[in-house]
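In what follows, a structure is listed as structure tokens, so that the remarks can point back to it.
For this depiction, one protein chain was excluded, whereas all remaining protein chains were kept in their positions.
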Amino acid sequence: MDAIFSRETHLRHMLAFEAALARAEAATDVIPRAAAEAIAAAAGLLDAGPLLADSGDGPVAITALVRALTAAVPLEARGYVHWATTTQDAVDTATMLQMRDGLDLLERELRAVGATCAALAERHRATTMPGRTFLQHATPITFGLKAARWLAMVVRQVHRLRRVREHEIALQLGGASGTLAPLGDRGGEVAVAVGQELRLPVPDLPWHAERDRVANIASAVGVVAGAMSKISGDVLLLGQSEIAEVVEAASGGSSTMPQKRNPTDSVAAVTSARLALAALPVILAAMAHEHERAVGGWQTEWVAVPDLFRHTGRAVTHVRRLLETLEIDAARMRSNLELGGGLVMAEALAFALAATIGRHEAYPIVRDLADRVRGDGVDLRRAAQEDTRVRAALDAAEVDRALDPLVYLGSTELFVDRALAAYRAL
Amino acid sequence: MDAIFSRETHLRHMLAFEAALARAEAATDVIPRAAAEAIAAAAGLLDAGPLLADSGDGPVAITALVRALTAAVPLEARGYVHWATTTQDAVDTATMLQMRDGLDLLERELRAVGATCAALAERHRATTMPGRTFLQHATPITFGLKAARWLAMVVRQVHRLRRVREHEIALQLGGASGTLAPLGDRGGEVAVAVGQELRLPVPDLPWHAERDRVANIASAVGVVAGAMSKISGDVLLLGQSEIAEVVEAASGGSSTMPQKRNPTDSVAAVTSARLALAALPVILAAMAHEHERAVGGWQTEWVAVPDLFRHTGRAVTHVRRLLETLEIDAARMRSNLELGGGLVMAEALAFALAATIGRHEAYPIVRDLADRVRGDGVDLRRAAQEDTRVRAALDAAEVDRALDPLVYLGSTELFVDRALAAYRAL
Amino acid sequence: MDAIFSRETHLRHMLAFEAALARAEAATDVIPRAAAEAIAAAAGLLDAGPLLADSGDGPVAITALVRALTAAVPLEARGYVHWATTTQDAVDTATMLQMRDGLDLLERELRAVGATCAALAERHRATTMPGRTFLQHATPITFGLKAARWLAMVVRQVHRLRRVREHEIALQLGGASGTLAPLGDRGGEVAVAVGQELRLPVPDLPWHAERDRVANIASAVGVVAGAMSKISGDVLLLGQSEIAEVVEAASGGSSTMPQKRNPTDSVAAVTSARLALAALPVILAAMAHEHERAVGGWQTEWVAVPDLFRHTGRAVTHVRRLLETLEIDAARMRSNLELGGGLVMAEALAFALAATIGRHEAYPIVRDLADRVRGDGVDLRRAAQEDTRVRAALDAAEVDRALDPLVYLGSTELFVDRALAAYRAL
Partner (left out) sequence: MDAIFSRETHLRHMLAFEAALARAEAATDVIPRAAAEAIAAAAGLLDAGPLLADSGDGPVAITALVRALTAAVPLEARGYVHWATTTQDAVDTATMLQMRDGLDLLERELRAVGATCAALAERHRATTMPGRTFLQHATPITFGLKAARWLAMVVRQVHRLRRVREHEIALQLGGASGTLAPLGDRGGEVAVAVGQELRLPVPDLPWHAERDRVANIASAVGVVAGAMSKISGDVLLLGQSEIAEVVEAASGGSSTMPQKRNPTDSVAAVTSARLALAALPVILAAMAHEHERAVGGWQTEWVAVPDLFRHTGRAVTHVRRLLETLEIDAARMRSNLELGGGLVMAEALAFALAATIGRHEAYPIVRDLADRVRGDGVDLRRAAQEDTRVRAALDAAEVDRALDPLVYLGSTELFVDRALAAYRAL
């Protein structure tokens, strides 16, 4: 992603745009064919070094690029460099080419994340563990279900990226104020030819001052970053010393504590995701684009769009690495279900009772039992077996069965299967 | 939009969810039919007042709602209220219903904005005005083209809202930790029945802890807000005292300055759009949802999602009103083309020269003329007619023709036509 | 805080401003004394109801207020209502009065938070627990130290709020464009008199279009919100089922799980803090205030500033309640030090060895021991006692001493004492 969004790649795309434009203008008899070929050849060979060195952080100034390109072509072609176009066409089209490649790379990485999630979902479909709401034990789930939920989210992201790829990526060609005035009545034809050359869809009309395409692509990428923060956040929480259900294989040491195995990829993923999301408000605010070209908003995109893609790319890559090498401690997951007196089975017991005495009666009984478990330190099984209200409704075997996590998983298998099917359909 | 995202509407949707769930569970033989009907009837009649009064800013607590609903049904139905579900199911499904209605309302309002943009684009397709880049005169455009660009953006928004409406709106039904454990193997069936009752698509699996659907809907709405800031921002700039090309019909007075006609709707639209966008980072950050239910992020959605929709709704409505009554001063637009010695035609002159002497030769000549216009106060026409280099390439009539805005509009008509066609295809 | 930032309070402050202005103008012989007294009297008695009902979400429109106030005074005073001032003076001064009260309330609440932190720091200065970095056991700390760190942060906040209270709160009085033109050469005098009446510092010159005062106050409040997210976040993590070192007394139940004691105040504090911080970028962006009055930015403050204070106020109040009733399980804190084979003492052992063999030699030995603890399931004590490299450097008693958390607390006492001293100096 760093290569796709480097300043050099951006410059190369701008040169490709100038070459494609010249060829398109020759094909539509706007400029001489020989001039177009000379421009295209020079654009392919131009030395990026001095241009990159002379400019700052953003894209290379088009005025400098045009000057260099003009100097690099034969005298008779000079008059046709950058014909009928303007800075914004070159910068925006180059950015679109970068974003197209960036979306493709994100999709590939997400599919790799999906592959690992799918494997985890399959392998751990029966690995019970505590479901946790408000960071407290809730009811049992399986690690396979958790991975299946991550998977379903990743699959949805792939579909979304494909949709923005299809609907939002587009050529920008409008000239100074978006009328293609110097092309007279050939504007439509030239745009089609440029689009073919660059393999970019040609929009109905220029969009230079209406930044909704960029904002929408950026939002989709931002949602990917947010999705990565969910997965890596869960891994961080599961890996805490006291929970220890997963360990990152590629953990990092400490400069002073010899025992440390710090979670490296998940922290890097969280960090990258947050930095990615910080770029998004800048891009959305830039939609308030003044007239036919902005005074500040558009220019912030030059930094914010690359930042967004770069940080999101890193977040996805860290999540991919994280999951590919994640060590799962299935035994610990199961044993954590027993912590705190096994209260994670309280709802299960309540519903077993509810079948006989109704949910409104069952709930307060189990709440009492939970208080006893907390107060006396007995476990829920013993508290239930000893409770006359419970035993009036359920016999000892029924109580035991109600407290078995494996029989209280509901549609878990179904959900895992569906997530896997949606992934396989990609 | 205020009504759609009121706390009372949210409560009504939660009650509709409880009713639909009870009916679905009866239809799948999970609970008795009579109990389901009693629950559904009571849910429809429940007095919202006390529940709303007792709770704070966010959604009414489900625990209180369940208590009230249980008290409102006959004894034999009490045990079946809220069966197999949990707070998050009710809250998330209710929010989805609100967002569905919100998206529909936004689409209607955007189509109304589109209708006015279309009328402006048609009516002013030949109303020339200065195109402005960096807030400086660039080359001529027409006001019709500007309106057509707004229109194209609005049409794209409608398509985007339809896509998120189709792909992201979905039922949430998972129970305590997303397994639908109390439903045993009936979870899938029950979900289908609830979805039918509420006319909500049923997802492959619960998404309570993966907030990408919400984030993606929110992003699409945020892009709408951003689009409104573009339109209203342009109107504000065009309406400045010194430019005066448009006037808001519903302008506001000042408490102290008798002459004032302050732009009311455009300022309100900008304000609302900015407030809408402020809600978006909260929602995206909430994707870092801890385990099976979050500690803070999810809860921020309760405020941020309504805020986002409400402010965006206002932004669209203000833009609609603004455009519906906007006064266009076509004469002023044309006369503004003459300001500053008519330098807005400099590129046109340069391309007219370029046809003979090449763009690289023509550009510096016109730059010299522009300096003379700025320095001596002559206009560009006279400076051009008097310049021997220009007159060596163009005769007097050709110079005049090169400086006529009406013949330097390129593909303007084509672009207006295409924007109108895309709008009509909606 | 809701009362301080209600629309009614804002209206009352605007009326107080109009009253103070009239009196000040009378005192400086700008308007008749009788008119001023009539205006001040009417301002005190004006019925807020209709004005509030007729306006939307933001502050009541000054034009409406001026009309109502004019109607409420005798004929001979009517000409002097709102003399020489403008909307922005009234709105900004009213907001300053609200912010002043808001800062005072925040300070009071923070001092109450500080009182509880101080008590916890004192009481638990010797309650050992695992220090955790990267969510992993690091080295021992005491809960008193953690509370002392919270305390020190809270004390710093109080000092910051006092500084912005002193330097940023100020009267706004400038008239239409900030020149106080209608007052001729009396502007300075009138401002002093208004400031005295409202007990507001008088700035060198109007600041209506330079919003740095508001932005700086808002930032200080935002940092308070952020501080609350630290404290409540730590409590949430400490209260997880598997860690269980603290319990919120006012825990909430679940609608379906009978065992649940969900952390209510800490989740509410995190939620409020995040919502507060969402308002800050809006306020900072509003600094780009156009000319003498803005088109959108200033108007967003009307929503964002109250939101910021309200949410921050809630965050502080939730943290106060949370800490005041927090149950500390000191035994569990101590026993958690033993988890994972007691690896939390690895650094302590390394430094004990380092005194003899150097840190660079000691560190790899202890890393080996840590690997053995993880692999074989022995605890660090036994692994250390059995290791010949360790025993070459330390005898058995020295090993035991090195592994005693109570002797590896360094400057903990000193730091607790200092935080308490800084608090007492408030």
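The first chain written gets the first letter, and so on, giving A, B and C; residue counts start at 1 in each chain.
What we mean here is this: contacts are C-beta pairs under 8 Å (C-beta built on N, C-alpha and C of every residue); 3 or more make two chains touch, one makes a residue touch a chain.
All figures in this text were calculated on a predicted structure; none of them were measured in a lab.
Which of B:S6, B:S55, B:Q196 or B:Q240 touches the hidden chain is settled by the complete complex: it is B:Q240. Contact with the undisplayed chain is limited, among C:A43, C:L135 or C:A370, to C:L135.
Checked against the hidden chain, the listed residues C:A61, C:V91, C:L106 or C:L180 yield one contact partner: C:L180. Listed residues C:L275, C:I365 or C:A422: the one in touch with the omitted chain is C:A422. Of the candidate positions A:A48, A:V192, A:A244 or A:A278, contact with the unshown chain belongs to A:A278. By the touch criterion stated above, the residues of subunit C touching the omitted chain are 70, 78-84, 88, 131-135, 138-141, 145, 148-150, 152-153, 156-157, 159-160, 163, 167, 175-185, 187-188, 203-207, 209-213, 215-216, 219-220, 222-223, 225-227, 229-230, 233-234, 237, 270, 273-274, 277, 280-281, 284-285, 287-293, 295, 347-348, 351, 354, 357-362, 408-412, 414-415, 418-419, 421-422. With the whole complex as reference, residues 62-63, 66, 82, 84-87, 175-176, 236, 252-257, 263, 266-268, 270-271, 274-275, 278-279, 281-282, 285, 295-297, 299-300, 303-304 of subunit A touch the missing chain. Residue-level contact of subunit B with the missing chain is found at 130, 132-139, 236-237, 239-244, 253-254, 256-263, 267, 281, 285, 336, 339-340, 343-344, 346-347, 350, 363-367, 369-370, 373, 380.
Convention: only the chains that are shown with their structure count from here on.
For the self-contact between subunit A and subunit B, the two sides draw on mostly identical residue numbers; the shared fraction is above half. Spacing of subunit A relative to subunit C, judged by their CA centroids, is 33 angstrom.
In subunit B, the residues touching two or more other chains are 82, 84, 175-176, 270, 274, 281, 285, 295.
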